[in-house]
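Mind having a look at this structure? Questions to follow.
A single protein chain has been omitted from the complex, and every remaining protein chain is retained in its original position.
A, B and C label the chains in the order they appear, each numbered from 1.
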Amino acid sequence: MQYFLQLVISGIVVGSIYALAALGFVLIYKASRVINFAHGQYIAIGAFSAYFFATGPKLPFVVSAFLALVLTAFLGFLTERIFLKKLVGQPIISVIMVTIGLASVLDGLMHLTPFGASNYTFPKFLPQGGVNLLGLQLDYAQLLAVAFTVLFLVLFSLFFQRSTLGIAMRAVADDQMASLSLGVSVEKMFALAWAAAGLTAAASGLVVGTIAGLNLGALTSIGLKVFPAVILGGLDSISGAVVGGLLIGVLEKLAEGYLDALVPGGGTSYVFPFVILLVVLWFKPHGLFGTEEIERV
Amino acid sequence: MSSEPSRPEALGPILLEVNNIEVVYRDIIQVLRGVSLKVPEGQITALLGPNGAGKTTTLRAISGLLIPEDGEVISGAIRFRGEDIHNRAPENIVLKGIVQVPEGRRVFKHLSVEENLRVGANTRRDSGVKEDLERIYHYFPKLRALKDRLAGYCSGGEQQMLAIGRALLARPRLLLLDEPSLGLAPLLVREIFSIVARINAEEGVTVLVVEQNARVALSVAHYGYIMESGHIALEGTRDHLQENPDVREFYLGVAKSGGRKSFRDVKSYRRRKRFM
Amino acid sequence: MKRIWLLALIAVLGMAQAQKTVSLVWSGAITGPTSDVGAPYGAALEDYCKYANEQKLVPGYTLNCVIRDDQYQNPNAQRILEEALDKSKPVIYLGYSTGAMLQLKQLVNEIKLVTLPASAHIGLIDPPNTYMFLPTSSYSEQIVALLEYISKQNKGAKVALVVNPSPFGRAPVEDARKAAAQLGLNIVDVQEVGGNNLDNTALLKRLEGAGVEYIVHQNVAGPVANILKDAKKLGLDKKIQQLGAVYTGGNDLIRLAGEAAEGFLWASSYYLYDEDAPGIKLQKEISKKYGRPDAIAQSHNYTAGMLAASIAVEAMKRSVQRYGRIDKETVYNAIVSMNGPNAFKPGFAVSTKAGIEIDFTKSEQTGGEGLRVLQVKSGRFVSVTEPFISNLFRKVHGK
Partner (left out) sequence: MRNLWAQTGNYRTNYQQDTTIFASYREVVSLAVLLLGLLALPQFLSRSNVYVLDLILVYGIAVLGLNITTGYAGLINIGQAAFMGVGAYTAALLAPNLPFLLAIPLGGLVAAGVGAVVGIPSLRVKHLYLALATLAFQEIFVWTVGHAPLLKQGGAVEVPTGSFLGYAVGFRNHYHFWYYVILVFLVILAVAWRNLLRTRYGRALIAVRDNDRAADAMGMDPGRTKLMAFALGAFYAGIAGGIYAYLARAVVIEDFMLASSVKFLAMAIVGGLGTLVGSFLGPAFMQLLDLNMETLSNFIRSLGFNTSGVDIASALKPLTFGLVIVLFLMFEPRGLYNWWRLIRSYFRTWPFKY
């Protein structure tokens, strides 16, 4: 039981990271029906820029983290303005491929910095140790991951439920033409969604960096883990992203805990999320919370 | 024609003037070939005509919603309170005070009724939104009862009311209604039109309504235009139109002589119309 | 078009030189996956080449070092090699990744080209093989040596292997199992853990539950650092001793794992940056001369590149001295006679008790077989054993 609980707890920690990343991913999909393959790159940019601010000008870590969030959000905004705006109305494959191309461009750009090839760790900003929860050890970095996820979830749900801007964004996701007829600037909403996605990406980058250190490849590969999470949760559901992220995290850890022993070589946690992805597509293609689209001939 | 129709200017100062516009979609498909109409302030103006005549396109040209459909006004002008507004972005036009209720209602299905209404107020920076919400609920008491329901689960009539209420929250000077009767039961259609008439009378909102159902539209409109194949075929005050034998015959469904119409008569009517 | 002009330019420059040139070729992941290893490795080759030319290490010859980035992609590696074979006619090939080297093994043997890969996958020198040579001991040998070390400390201990999910990681598993059986060690579990292992609680808890006392890693630094950190967090750092083969350790590990790295044991054939070895002195000199940043200059991967380059250059030098010419054949002969009194001692890798650093024969294609176990103490690696050679490896491998 203790073992199971431990697995679930660490699953939730890992899942929080996926959930954070998935949140941004879903925002973009929800607003503009774009699947962003460059999300992992934004995660990396967020993490490395925080590292840069904290070690270059030696700013306090909290300030650096804040700057990183702002910078990445701005980058998301720019991406939409420069690249995606031109592709409105193009076939889906073009839009997907543009984000794939962007991912590569950003990778290249990061190689123009010293961060391309090596491993880094954030300067210490959390106290040593952690808390003991029901006999399970959780350190502060892991708590931070969960706290960040909760914080962003609350912020985004408040934003989307309460603020006029948030409601307008959901309206755009629902019906662009009708939103336009009411004076909602669809373009502004798209850019806003990308900025918000940049924000969450940076947040997950900060968390990953704190827990596992900074490595370009490792950071960007989280962008891939987001897919099982969002498919499970439903591509266009904010709460789905969070639930999907957490579930994938937990399932991944449970697979590692119980399946690895049965499979020679183990490593089931690498493939299990993708098996789930396929199974979900088979039996419940729109995920747990996703909305089915109504199609007309 | 028997008598000269009274001009729209006679009904009030002209709020919106569409002057001989031509609209082309995707750089090749011409839909409007010189449409002109005038909307007098404080009145309800109806734009009638059969399917495919270009009514919706005209409305979109006014509200700026042509642009996302890859359409463009290539000649002519649209003037709102003396200012050229054609080919402007839709959000600018909404800010000027023109709001369109799109065809097929297009409520935000996954938003609640009240959230739908709040989207309508997204361009406003003033603090009167709460009061206005109350006013909308006053005109559409049904919506108040449904305010937390997802709009997608509302009935067609409720959705139409919601779409109109939503547009009104933007505080338009000119409200454009595109086929509000579409897919609704006759009783509901009448209810909606009477509410529109009330709003027009009590709030002073100018209305331009596009309809296929000429009978119900002319029951509330002060002035009307009839559009066919991309241009205006006929115009006049409500009484003028209601008395016009062609309108009676083809739009109001009252036959001149009872009995069935032969196709040849229809053709001759169309031929005659071209010289009007 | 640009290519042609460039080639023409190179050709003209080549002709302008009176000296004879001789080529060696390397391609590796200067960018792409594993570039944290490949970039310093490539930098070392480049620098050593320049140094060799300046010092005229190969009398009468100018080295033409073709250093290319294959981005860890096999078709690139294959093409770069073929291109070099067509154009610069290299006499020695310095390779990189496990995958590409396994793929090219057939080819280099067919064309009789001496090859020194950065990968130490044992499959590269398993028969049939004549021309592949590993500069230092294979991953398998390192892991077996670590098991021997464990067995000396704690007979019958319970051990888990944690390996990278790739041919690179999986290579030593089979030999490790056989060696453990001989040593009386109990291999409880073999697990694959790759990069991006954000949380290893499940793994560690399970291993703890199974009574594992040692975790032996065959991996790169990142995943190992995360496991170390999690072990410390779970209070398992005292309970479970962790050890690893060459690519697990080094400065990267200490930087990534911080305090959690304390006590980690690392099998390495190389001298450390802060040791007083002739090779390390040279490394400092060269890296300073060519302005390498610390991250590269102090990396053990830079040392590894230096070693490979020095073996290649030495083989060329000996070809000239012995045969008066350098070609594939003489280089091969020079390499396989690098033993006994003729063993090579550049001072990058630790010497065994016999005083031999690097030696090759026709049947023995591993260069530096000696290794030490090093431990992290107060944030740096210090050796805790004398250099030794695995006794068991040759008895278990391939049997």
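The rule is simple: a residue touches a chain if its C-beta (ideal position, glycine included) is under 8 Å from a C-beta of that chain, and two chains touch if they have at least 3 such contacts.
Since the structure is predicted, the reported quantities are computational estimates derived from the model, not experimental observations.
S.K.: Could you tell me which shown chains are touched by the chain that is not displayed?
M.R.: The undisplayed chain, in the complete complex, is in contact with A, C.
S.K.: Among A:Gly56, A:Gly101 or A:Gly129, which residue is in contact with the omitted chain in the full complex?
M.R.: A:Gly101
S.K.: Can you name the residues of chain A that touch the chain not displayed here?
M.R.: So the residues of chain A touching the missing chain come out as 33, 35, 83, 86-87, 90-94, 96-98, 100-114, 116-118, 224, 227-228, 231, 235, 263-265, 267, 270-271, 274-275, 277-278, 281-282, 285, 295-297.
S.K.: Spell out the interface residues on chain C facing the chain that's missing from view.
M.R.: 2-3, 6, 30-31, 35, 39, 46, 67-69, 71-76, 78-80, 82-83, 85-87, 97-100, 102-107, 110-111, 121, 123, 165-167, 170-171, 192, 290-291, 293, 295-296
Rule of thumb we're sticking to: only the chains that are shown with their structure count from here on.
S.K.: Count the smallest number of chain-to-chain hops linking chain B with chain C, moving only between touching chains.
M.R.: 2
S.K.: Using C-alpha centroids, which chain lies at the maximum separation from chain A?
M.R.: It is B.
S.K.: Measuring from the mean of all protein Cα atoms shown, which chain centre lies nearest?
M.R.: A
S.K.: Please report how many Å separate the Cα centroid of chain B from that of chain C, as a whole number.
M.R.: Going by mean C-alpha positions, chain B sits 77 Å from chain C.
S.K.: So, what's the distance in Å between the C-alpha centres of chain B and chain A?
M.R.: Result: the chain centres lie 44 Å from each other.
S.K.: Give the residues of chain B that touch two or more other chains, as numbers and ranges in rising order.
M.R.: Counting only residues that touch two or more other chains, chain B contributes none.
S.K.: Using the touch rule from the top, collect the residues of chain A that touch chain B in their complex.
M.R.: 89, 164-165, 167-168, 170-171, 173-186, 291
S.K.: Applying the document's contact rule, which stretches of chain A touch chain C when the two form their complex?
M.R.: 3, 6-7, 9-11, 13-14, 17, 111, 114, 116-121, 130, 137, 139, 142, 208, 211-213, 215, 217-218, 221-222, 225, 253-254, 256-257, 260-261, 264-267, 269-270
S.K.: What part of chain C is in contact with chain A in the complex they form?
M.R.: 31, 33, 35-36, 39, 165, 170, 189-199, 201-203, 205-206, 209, 221-222, 225-226, 233-235, 252, 255-256, 258, 293, 295
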